[in-house]
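One protein chain is absent from this view; the other protein chains keep their places.
Now for chain A:
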Amino acid sequence: MTTTENKQAVPAPRAGQQAGTPLLQVRDLHVEFHTRDGVVKAVNGVNYSVSAGETLAVLGESGSGKSVTAQAIMGILDMPPAKIPRGEIRFRGEDMLTMSADARRRLRGAKIAMIFQDALSSLNPVLTVGYQLGEMFRVHQGLSKKAALAKAVDLMDRVKIPAARSRAGDYPHQFSGGMRQRIMIAMALALEPDLIIADEPTTALDVTVQAQVMDLLAELQAEYHMGLILITHDLGVVADVADKIAVMYAGRIVETAPVHELYRNPAHPYTRGLLDSIPRLDHKGQELYAIKGLPPNLLNVPQGCAFHPRCPKAQDLCRTDTPALHTLGEGRRSACHFWKETVNG
């Protein structure tokens, strides 16, 4: 990319240095689903930001709102039943929620791309992978079918799929799970986006393949200097690749921290519970810790702190007052009334 034509397409490294405007900023995002049983409040005021080259891991149980937030960023929620009553999603400073539908579509895939969990169901079963990869170039760059296919083969090479040329004509079901996820990654990378959202990219894979896919993703991220939002419930995956972590519970962020600080010294009882639930070799033979109770029903989120029914430290205040997200230090926040006591053990 030349430096003369860079009004919009700022080279990624420089964007990362502009500390003032992160690549993506989510502010006070609310998402609700209007169902027959009532309004499900899936996301209740989420704030986070990602800069170029940075990896944000979003951690949480099923139903914590981590995937819904990602889908809201991508603009692929089914509306209705979903609704975004409040909030901003700013990409390079521009609010995507107020953009025209067409402008938003042009960003999808080209500037912000997404990798889904289950590659088999996420790829179209009746189209060849070459076609599905090539489609990115045909639609966004207007390439011919033939040129697009050649680019698709290059992409498959790039994500290390053996014999890419001959395999471009195969269908998704003819690939192994790991290879299919590589194709998903290739599709997300096709137009060298600024931001990639990976929604549990390794959950459906074998452990050995998980590591390969994560390594590939980290390598490509570094190469293109992209922002990465990694959605996961796997604490092991997070520790290796993330720069910072946002822990979500019942549609809220309960703690954000740089990755190592969070592991060393969690500032929210929920995070502490998650970390204590990891099986450890030095605790062999002891009963595995589990957070008691179940995640809340989002139709009826508990009053006060949503975590209080499961929290070992809960007090009267927790049952009545929703805690604010207290700032603990540089990049560290906790939504616990008693964060001081929690941090100190």
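Here is the rule we go by: contacts are C-beta pairs under 8 Å (C-beta built on N, C-alpha and C of every residue); 3 or more make two chains touch, one makes a residue touch a chain; residues count from 1.
Just so it is clear, contacts and distances are computed from a predicted model.
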Undisplayed chain, where the name is taken from the UniProt record, one of "biotin carboxylase", "ABC transporter permease", "NADH-quinone oxidoreductase subunit K" or "Cell division protein FtsQ": "ABC transporter permease"
Option touching the unshown chain, where A:Leu23, A:Leu59 or A:Met74 are the choices: A:Met74
Which residue of A:Val139, A:Leu235 or A:Leu275 touches the chain not shown here: A:Val139
Contact partner of the left-out chain, one of A:Ile84, A:Ala110, A:Leu143 or A:Ala314: A:Ala110
Interface residues of chain A (partner: the chain not displayed): 74, 76, 78, 105-110, 113-114, 116, 118, 121-127, 135-136, 139-140, 171, 173, 187
